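First comes the structure, then the notes that go with it.
With one protein chain held back, the other chains of the complex are shown just where they sit.
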Amino acid sequence: MTDRKCGAWLIGALGNISAAVIAGAALLRRGLAEPLGMVTSIPPFQGLDLVTVENIVFSGCDIRQGRLQDSLQQLLDGTGAIGPEKLASIREDLLKVESTFVPGTCRNCGPAIESLAASGNGEDFHLREEISSFRHRLREFKREHGLETLVVVNLASTEPPVPASLPSEDLDALEKALDTNDGSGLRASTLYSYSAIQEGCPYVNFTPSTGALTPAILRLARKRRVPVMGNDGKTGETLVKSVLAPMFVWRNLEVMSWEGFNILGNMDGCILENPQNKSAKLETKDLALSHILGYSPHSRVHIDYVPSLRDQKTAWDFIHFRGFLGAGMSLQFVWQGFDSLLAAPLVLDLVRLAEFAQIRGEYGLMPHLASFFKAPLGVRAHALHEQVQLLTDYVRKVKEGRAPE
Amino acid sequence: MTDRKCGAWLIGALGNISAAVIAGAALLRRGLAEPLGMVTSIPPFQGLDLVTVENIVFSGCDIRQGRLQDSLQQLLDGTGAIGPEKLASIREDLLKVESTFVPGTCRNCGPAIESLAASGNGEDFHLREEISSFRHRLREFKREHGLETLVVVNLASTEPPVPASLPSEDLDALEKALDTNDGSGLRASTLYSYSAIQEGCPYVNFTPSTGALTPAILRLARKRRVPVMGNDGKTGETLVKSVLAPMFVWRNLEVMSWEGFNILGNMDGCILENPQNKSAKLETKDLALSHILGYSPHSRVHIDYVPSLRDQKTAWDFIHFRGFLGAGMSLQFVWQGFDSLLAAPLVLDLVRLAEFAQIRGEYGLMPHLASFFKAPLGVRAHALHEQVQLLTDYVRKVKEGRAPE
Amino acid sequence: MTDRKCGAWLIGALGNISAAVIAGAALLRRGLAEPLGMVTSIPPFQGLDLVTVENIVFSGCDIRQGRLQDSLQQLLDGTGAIGPEKLASIREDLLKVESTFVPGTCRNCGPAIESLAASGNGEDFHLREEISSFRHRLREFKREHGLETLVVVNLASTEPPVPASLPSEDLDALEKALDTNDGSGLRASTLYSYSAIQEGCPYVNFTPSTGALTPAILRLARKRRVPVMGNDGKTGETLVKSVLAPMFVWRNLEVMSWEGFNILGNMDGCILENPQNKSAKLETKDLALSHILGYSPHSRVHIDYVPSLRDQKTAWDFIHFRGFLGAGMSLQFVWQGFDSLLAAPLVLDLVRLAEFAQIRGEYGLMPHLASFFKAPLGVRAHALHEQVQLLTDYVRKVKEGRAPE
Partner (left out) sequence: MTDRKCGAWLIGALGNISAAVIAGAALLRRGLAEPLGMVTSIPPFQGLDLVTVENIVFSGCDIRQGRLQDSLQQLLDGTGAIGPEKLASIREDLLKVESTFVPGTCRNCGPAIESLAASGNGEDFHLREEISSFRHRLREFKREHGLETLVVVNLASTEPPVPASLPSEDLDALEKALDTNDGSGLRASTLYSYSAIQEGCPYVNFTPSTGALTPAILRLARKRRVPVMGNDGKTGETLVKSVLAPMFVWRNLEVMSWEGFNILGNMDGCILENPQNKSAKLETKDLALSHILGYSPHSRVHIDYVPSLRDQKTAWDFIHFRGFLGAGMSLQFVWQGFDSLLAAPLVLDLVRLAEFAQIRGEYGLMPHLASFFKAPLGVRAHALHEQVQLLTDYVRKVKEGRAPE
């Protein structure tokens, strides 16, 4: 196994997912947890020269102030996960990581997110200034820890959809907007991804925020030869959807309606109370179905904030379908999963795989990571088994010493 | 498209599935129904020279007496399928098919099945006599309709598991048992499959009855160069299982418990009230899970007879799994499907594909049909996507003019 | 048993509920159906001198044009209810009733409803003219059939909530608005209830439309000594809610969240696609819970139009509660009921009980009918067992020859 070190810079570093990522890595390092939920721990990845979880160094930024320990406590309560003694043993680890956090930006993230910000939304600064400060921080962190690679992962709350605009379509227009401090067509996520890529840091957009990987930004990634991937981590209801939907295709059963109702109570759910932010989320959630089926049944996805559930996302899906002689039948499912604990191991996977891609000289989109995302960029495969195939094909080719196409 | 004709001889011809198969084919022939639920109607099969549903001629046998029309009426009630006018238009078709039915045997099928029989259980006849009479009937039917191929499909109720015995293991021992009229190690399903194969008829075991395709019978099929396949049509809960289980593997989530509870009210359910018959069924239902997962979680499958549900199988599955940091989560699903209407189109598919295999000179097991069965013989693939891959690979190779391996 | 006759005038006479009411009564009259679902058929009502279903004569009005037979066919499809032969035997009965239908009004009902109207929304006529024409029609129908009592039941689609206005609060202001043809503070439902009461017809508001029984109209009912009741028939999810919620009170379990998600595909659901119309519905659905619990948990009720479900309302409710030592637990339920077939027998009950009240000289609100409504007027009891108690107390007192208070 390699002894390479790798940095992971988390945007939204005080959030639930980040807390689970950092604590989970610390527990794994101390042998106090199993790598359940981590895709890169299953047999196909054995023998692949990925950076070890032990060798990942964490930092990040957040617009809020708070304690990682508190996020963690709140998150774990009622999960039946890791007990208090084990948590106590990583308290120092968390404090150490937390001490490296810096304030984030929420430029153009809308009132739902801005209301969380400890200080202003960043508009007092020139865009170039913000970028420069962020890039400086990334550079410093790499230097301090002697890191060859620093993967930036966006785990922040969902922004409103990015407006159609020249700066999101065209790289020159983006550069010009930055020069003239015209932030109207940008979001915080754009500033982050722009900075990361300019610093040569692989960038993973685990959120549905569409500002992170616009056509202009993708152009920049190719130009700067940096690997990037998104959008929106696939952790729960959409995951189940992407394994169930192909069954209807294979059995020639016509899906008439597929209704989904999600309730959750964490910060993510709270931000999605705001219709603007919710619309971005619903866009990515609803994509897979019609792609897999080849037609669009009646389908709506509802998300509702139910505080008492905290991190336990609960989803009810009702699928109404027609079979032989037109008979109507149904399949319902209820998913009850801890959202952050489903997301966190995937983040560790993505850091490992993004680092690996950069080491290997790959850049631009990483389509082999499609299975991790609700709306994978540059990939037509939406059925989970096809996406998994992309990943195992990649691994096989790498092992065979061939460059993946 | 071919103008080949093909026969389909249904064992359990007055049962719900058979009624749906025969009525469905008649409706399709008259353009009164869509081929929903038929796998061979989806795009990958276009251009494949399969016999058309219009050109399938039906007959069969049953131990009960009754009217196909009654089975059909009872079955369709409450399904929202095909209305009374359309049914009226195929009344003559059904009568015509029904007039060709002959009495079946229920030798050694246990009291649950024997109590349904219109006449005795067949023990008055010498085994060789029964076989001879059944073979004669198959031959006659082929002759009357000028059929090159006659596919025999077992749709009868689940027999108790076949006892471990020489005649089921060894072909010579089987022949000897038939000669000496020693039926102790045989079941009705064995007599049927033996006769069919001796007559060169492809044989499909859509039931869990293990007497149908014993090692001895498989030996006979290879010897006589006849294609055969089984066991147990995959229509409902197990189908869903075989698409959901791989998700847990791919996401490295540990399934701790997978409990299934099936309730149904048709004849199939009634027979399964008997513990002997039920045990055969549970065996095939429970296979897929541990094969896919690679370990055996706590798992029990319950089947219960609830008359008011009639053909509407309702299943509740509760899946308890562990993820990152050991957190317990769950997925539940409720499947509400009309069992016979899910099975019938698959039977049409299997007749078409078995005929096709015979025409092409294939024989022995047909592993490319694994996706149709709960416990596919000779196949390690239990995940539905892998089984579907076997089928599409077969189709591709046939189209490319290559013999499937 | 009495030989009194009684009329039932249905607003929304071509809708699903109306079709089920009229067909159901015809089938009961001919002995082709059991009175399942009718509350007045259970033992406590035996010996009560209610008008028989056989003696109810139906008519009504609708803003749409169409055939009762078509509504019925569409409604029954897939329910497993009454078969085609029985339906054929009442074809004439339906045609006869249908021939008496007259056009309705949809004054101020909003675009969702108005778009269904065969002719205009009625604004070409003076309000007094509309009322006079409607009253004339009621009078004529009573005369033609020699009816002492004609009960008017509102089964029309949900109107937007009635705006706060003088004419809804004050009877004089209402009379003045009618005189000056100022319809701004009125709805179609107001014109109907006003007319019915002026003609001495008991009025039942089975819809959530708040225009039907405003304070001004209730005043009129008392003045004209006419019995009235509403609002909104309690048929499905709210019914279950009103039996489950008391359990949490009795066991001192704290309901933290109660989320409800309703999907349905009939005309009712279609109209509720419109946010204005939906808001009226949600108001009545959400009332019971906090009344029963004595506090307001997080609770939202969602209604979504899913055409493929037609009349089969499907509701998922998720109840999150806390018990001893603060442990979080949950109860979920899924209700799958045919909305119109749940409503129709209650409409027959209400006609019988409203006629009975008028015969007995009762007038104003009929609180003993609370159990039939989601938002019973003038009643504090929301738990179903309390509401049922009101009804059985009423019956007992009547049988004992005492006037109910």
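Order of writing sets the chain letters: A, B and C. Residues in each chain are counted from 1.
To be clear about the criterion, contacts are C-beta pairs under 8 Å (C-beta built on N, C-alpha and C of every residue); 3 or more make two chains touch, one makes a residue touch a chain.
Small disclaimer: the values here were computed from a predicted structure and weren't measured.
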*Tell me where the left-out chain touches subunit C, residue by residue.*
20, 23-24, 27, 33-39, 41-42, 76, 79-82, 239-240, 243-244, 246-247, 249-254, 322-338, 341-342, 344-345, 371, 383-385, 388
*Tell me where the left-out chain touches subunit A, residue by residue.*
77-80, 83-84, 334
*asked:* Under the stated touch rule, tell me which residues of subunit B contact the chain that is not displayed.
replied: 78, 256-257, 259, 261, 263, 298, 300, 302, 304, 306-309, 314, 316, 318, 320, 328, 332, 334
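Throughout what follows, only the chains that are shown with their structure count from here on.
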_Cα-superposition angle relating the copies subunit C and subunit B, to nearest 5°_ = 180
*Same or different: do the copies subunit A and subunit C touch each other through matching residue numbers, with over half of them shared?*
same
*Hey, how far is the Cα centre of subunit A from the one of subunit B, in Å?*
45
*Distance between the centres, which are taken as Cα means, of subunit C and subunit A, whole angstrom*: 49
*Sites on subunit A at which at least two other chains make contact*: 328, 332, 334
